[in-house]
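Of the protein chains in this complex, all but one are displayed in their positions.
On to chain A.
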Amino acid sequence: MNQPRLNTSPHVSDEVRKTTCYMCACRCGINVHLNSGKVTYIEGNRDHPINKGVLCAKGAAGIMQVTAPSRLRTPLRRVGPRGSGAFEPISWDEALQTAVDWMRPLRETAPEKLAFFTGRDQSQSFTGWWAQAFGTPNYAAHGGFCSVNMAAAGIYTLGGAFWEFGAPDWERSKLFVLFGVAEDHDSNPIKIGIGQMKDRGARVIGVNPIRTGYNAVADDWIGITPGTDGLLILSLIHCLLEAGKVDLEYLARFTNAAYLINEAAGPEKGLFVRNAEAQPFVIDRRTGMPAPWEAKGVQPDLGAVWQGHRTVFQHMAERYLSPDYAPEAVAARCGVTALRIRQLAAELASVAFDQAIEIKQPWVDFRGDAHDTMIGRPVSFHAMRGISAHSNGFQTARALHLLQILLGAVETPGSWRMKPPYPKPMEAHPTPHFVTVPGKPLSGPHLGYVRGPDQLALLPDGSPARIDKAFSWENPFSAHGLMHMVIPNAHAGDPYRIDTLFLYMANMAWNSSMNTAQVMEMLTAQEPDGSYTIPRIIYSDAYASEMVAYADLILPDTTYLERHDCISMLDRPVSEPDAAGDAIRWPVVEPDRDVRGFQSVLLDLGARLGLPGMVNDDGTAKFKDYADYIVNHIRRPGVGPLMGFRGSGDGEGRGAANPDQMARYIENGGFYQAHVPAEAAFFKPWNSAYQDWAVQVGLFDTPQPYLFNIWSEPMRRFQLAAEGHGAVQPPDHLRNRLKLAMDPLPVWYEPFGDAAEPFGFTVHALTQRPMDMYHSWGGQNAWLRQIRGHNPLFVPAKLWQQHGFSEGDWARVTSPTGQITVPVVQMAALNENTVWTWNAIGKRKGAWALSEGATEAKQGFLLNHLISELLPAKGDGMRYSNSDPVTGQAAWFDLRVRIERAEPPQMGESLPAFGAVPRVVPEGSKR
């Protein structure tokens, strides 16, 4: 053998710089290898709490995003008609002055006429602070069209949510059940966790109409009918209650199950019975007498009846023991057999109670009662957009949280655990702030959690104060706003007209809007005098997305490797159940174009506008750039954007600003962790050691123990208003809807989209995010688009045969509001009445520096054309948003369609086909 001699130890790189990925919202740690100043390889950071060294397909392909030809190069000003693509390059000074000239008069006269909405923004605590200083009530990020149902239902019920704010106890859980999860938050931790669990022989069950990804490796799959998850869950609850398989001790100690519900007719009916100090109380089993809920030694009686008032537990049990929730009653509707439902209930009970685990770790609860051990219920759940993107999503998410609570499977060993700064009771969150005073900041944050009708964001005449109608009677708990309603409402002048629409990183002219074609028309609509209906649009993005063409002023952002960022405890940190964690991004390479990080630009704008907090007393800019803000901004005394290395460098969570903080983060691999002590690791909402630790590291200023809300009093307050009680009253046309949707106990109702079924729209249509793409960003990536460059409509075997489809066929898909013609592919592992496609692969011709012949632009398509932001007219003269009536979450997955075989369109192009969007950067050629 004459084998060549190899150098098996070649030089790898000159330097490794550790920062945070932004190829999706997961925020993994990455090692960026550089050779001669160029990025040559990206891999996961082994020390990082989120990804522990692994990295997904998007993360490793980030190297193609940093050199993408779609990157914007310079600020641009529109010179032709809006949408024509006629722009001229301008300097940053000119761009910023233009923005200031537009914004300053608005601030001085009518701040609400600036609507500032950010998309996949990871700096919401900063962008919200800026909008608050400007004084407009019209600010939110993209949560309203993403998964606010999941966030809000979690906060109102548990004081914490799934999303990335909690995690199964991957090490100890024996059964993991996923509802409606595709590649959702948070992606690498779930993959790592599922791998670990299966390795241990723990069981994974997937409840999802589509069996791909996590559901493909699940040990058991329940191919549920879309929109019926809540009904399935309430049936599981029925089975558990019927058999007495609920954690009574947990319910009595840690939830409001022992609170008494006022039974007296009148304005207090259904609220908690309160004592002279206006506190809810419990009946102590030891005495049969009322006792404070937080009293030492109290044994709350779930079965108490006091002066005719019964406990939450009794109301709850009575409701779900009803035969309406028996598996036999819900099976057909859910598309799951009654036996299967009973088997799942039995399995949950068996793992929670017969296979309970115990950690020999003493702890003391908030009542002062000591416990020798920590008893665990090793059943964990996770759920995301599949259940939340329905018009019954809030209540469905609440139902799932109730199931967890009944099993004692929240914050116990082996179950589902929260990550700091959660648990955090709803009462510790702000309420919405919306009152505008020209020239002044808002008095507090825009987004919050309303406790009752008097906190709605309404003007004195009862009309919505916000352009998106968040916190109005149409969607009282819209904690993330309704970004999907901003453009339609601004166009309709409902509730009022705005002047300047300021968007960041949100592709509203394409995949992020419902009813895309009409939204594009709204963006260019003109008044009779020739002025634009939405007078001014400012947009910041790093790439030539579909939205860019519709802006009047473009502020080009950097890529994620060229910027500072802060993944903050004030926002969406990178915590784990055992550690609070935050992180940074820093410019591991410098931009080679005339672009600036958007957050630095926003600070510059703020200084030019003289916004409070952004200027010194002498009127000069307070912060040089975003990095300066990250280190030196003080949110509350001793607390800033980053928790690590405060003060003289050893301050954790609290301490003065430290000029070396950024350098210390870089040295530490780009992140910081504050570890939760062992005795504080579980039962966090009630664990004194955890509460004390949380105060010590600055999460709270005082301990905040609380009980889980099986019965939601804020919801009941809205029902009472709908019944006619109270001074703040809803419009009559919303009363019945509020009575239904604001039920204080989890309830299931038909998704609003199901109203289309009698008209022949018998098929459900869904989208899923692939694991290798993050919405529209992925499709421009030279490597990722080779993996998934097109998106057929997947059709289940039954419909395939029924409609006589064969390979290579096309289908016409019709919804109550739209029609598309698209290529189809057969798929067996799919609910028999559901079709689906990959999300946001379809591109508009000319966008993202892709060729006009790109498969993404020709065969690729969006389901968005079938989904309206408004429900079909009901004939009552009102139009209702296609959103959850509790939170306003966009009900993407309510979509109902009919499908038929169609002749392939001419040119082999999916319909509707749009003309090319004018290019603002040249088409890419080489990578």
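Following the convention adopted for this analysis, a residue touches a chain if its C-beta (ideal position, glycine included) is under 8 Å from a C-beta of that chain, and two chains touch if they have at least 3 such contacts; residues count from 1.
Assume contacts and distances are computed from a predicted model.
As stated in its UniProt record, the chain not included in the shown complex is "4Fe-4S dicluster domain-containing protein", which appears among "ABC transporter ATP-binding protein", "SWIM-type domain-containing protein", "4Fe-4S dicluster domain-containing protein" or "Peptide/nickel transport system permease protein". For the chain left out of this panel, the touching residue among A:G270, A:P476 or A:G924 is A:G924.
Only one residue from A:A110, A:L321 or A:V695 touches the chain missing from this view: A:L321. In the complete assembly, the contact with the undisplayed chain comes from A:Q3, out of A:Q3, A:T702 or A:S806. Interface note for the absent chain: among A:E94, A:E347 or A:E679, the touching residue is A:E347. Although one chain is hidden here, its contacts on chain A can still be listed: residues 1-4, 6-12, 35, 40-44, 46, 51, 53-61, 63, 69, 183, 188, 191-192, 194-196, 198-199, 203, 211-214, 216-221, 223, 239-246, 248-249, 252, 285, 302-303, 314, 317-318, 321, 342-347, 349-350, 354, 771-772, 780, 782-787, 789, 827-830, 849-851, 853-855, 858, 923-927.
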